[in-house]
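Here's a structure for you.
Only a portion of the chains appears, each positioned as in the full assembly.
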Amino acid sequence: MSKFKYAAGLWAIGGTADRFLTSGYVENPPGLIELTKKAATVTDLKGIEVINTQLDGVDVGEYKKLLDDLGLTAISVLANTFGLRKYKLGALTHTDPKIRQEAIDQGKKSLDLAKELGADNINLWLGTDGYDYSFQINYEKHLDMLLEAIREIAEYAKKMDLKVALEYKLREPRNFMTIGAVGKALYMSMQAGDNVGIILDFGHSLMARENPAESVFWLAREKRLFGVHVNDAYGDWDDDLNTGVVHFHQTLEFLYALDVTNYSGWVSLDIFPYRLDGLKAASLCIEYMKEMEEILERLDYEELKKAQLTLDAGNTQPIIKRAIFGK
Amino acid sequence: MSKFKYAAGLWAIGGTADRFLTSGYVENPPGLIELTKKAATVTDLKGIEVINTQLDGVDVGEYKKLLDDLGLTAISVLANTFGLRKYKLGALTHTDPKIRQEAIDQGKKSLDLAKELGADNINLWLGTDGYDYSFQINYEKHLDMLLEAIREIAEYAKKMDLKVALEYKLREPRNFMTIGAVGKALYMSMQAGDNVGIILDFGHSLMARENPAESVFWLAREKRLFGVHVNDAYGDWDDDLNTGVVHFHQTLEFLYALDVTNYSGWVSLDIFPYRLDGLKAASLCIEYMKEMEEILERLDYEELKKAQLTLDAGNTQPIIKRAIFGK
């Protein structure tokens, strides 16, 4: 039996594009329904994340029924403030009150959707709330508007007994995104309300030059870790690669950190398999993490914690090595 | 009068997209003709670069006439091996001989176009010739295939009295692109033929943790600097920002390097003004570089060279400071 419950973002496995190949890497990318059915075929994949605009024109009740039939749980709804042209200069922080209100409403509609789908939170990944150049924005007003908007959404969520998760990311699409690193996200969530927490994305954490396992503990101590996204990256960018194949030890430690902090949420794939078959990539990732679960099974947590008290990596590394190689 | 001749890539200023907003930042992006006419309105912009596939379905003779009428020079044709789905796993290095040959032919067709348009070179920016993961490709065969394909294109070019320029870039869209840094590009060009050189992109050079001005000299000593792309970036990624506004001194030194190595080519904009008006951005860039030209006018090159002999930045910095601030 798995230590973790695995999920995947439906935006990721079903057809990706980049700025040079805007028509996408797959000729006829599957629609939401097909994608959902496909996702259900991946061994051990039991949850999905969806972008609110993916449900435009879809009968939500029927979609919920489809999820139930497939044995899938909707774990979060991602509010789309990053893929619509009108938000290009800002969403929750837009200085045009009309556009800003639309973005806030996007959050609220995502909460409505989450409720219908049985998800307990929405994801505010604020891809356009930031800036690109020095002197471009008034940071003081920007921070105020950002916090107020999150609060407004969080209050709406609270009435529905739902939670709001901030997914921090250093950059891309903006050159600087305001909720860019774990400490900023933690501060913002604590200012915004007790139902506001964080979705920690492994690759985003690497981008901010954090060690993702450590970031788990910063959030866990304030009970603000609402979800995690897994993937891998070379460090300078959000590459959204398959899990475990670059930062093996840091991925392993990340899973360990989830385990020892008694994280009970989902471990959700956020990969962009541009040149890979999406389902194959998802399967590979979950298989990889299950191998890592086996390593954790072999790891003597008490022995490790004792070695950690010496602060000397010369004492902890042999323990990890033994667990990895099984001898 | 300008020290430099300014140009711009037409792909850049006329409508950009990214992986989150694949439909693009501009609602109805202008077509090639409109874009070209617009480019001609930018003060001091006298050259353009075009992607070969932008000319699909266009009467090239008429387009050449348009350029002439507008007083524009086609300075280079960029062979599209990065924006077509079939090349997603490789172009000049694809292991499928048919696809690889199509990519080579893409280069040759670009040469034909260059001839018709009066450009003296094509640009091989090999966005897909690389890999994403450890163990993914056989590097030995890959390097052989790459060099052979460049040679085949270069020989075709030679007969037409044209040149082939390799635009190196570390990464994106591939996680590792083979011709990734200045030294690799220099080696490849020297192996490939005497009409093969390099297009040096300022932001690509930063990405590879080079100092772009230094890279100018590596290429100049082998007479392989065939073109330059200007833009700016924060360093970890190819941000394609407006020129001069992040790395002011390094941009200034880059222009200085072009000047003292007697570079006679074009200084061509390769920006991606996602959230900016493209023409306004192009104008700002050229205005900025002309301010930098004025700084270079104020700079006493002989005094600087003398100070450089001391190897002490304490002696060179005051000279640069004085030139910048005009006192």
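The first chain written gets the first letter, and so on, giving A and B; residue counts start at 1 in each chain.
Quick note on the criterion: a residue touches a chain if its C-beta (ideal position, glycine included) is under 8 Å from a C-beta of that chain, and two chains touch if they have at least 3 such contacts.
As the structure is a computational prediction, the values presented were derived from the model and not from experiment.
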Subunit count for the whole complex, all chains sharing one sequence, 2 displayed: 4
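Going forward, only the chains that are shown with their structure count from here on.
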Cα superposition angle of chain A on its copy chain B, in degrees to the nearest 5: 180
Separation of chain A from chain B, taking each centre as the mean of its C-alpha atoms, in whole Å: 35
Complex interface listing, chain B residues touching chain A: 16-25, 27, 82-85, 88-89, 127, 132-134, 171-173, 175, 234, 236-237, 239, 241-242, 245-246, 272, 274-275
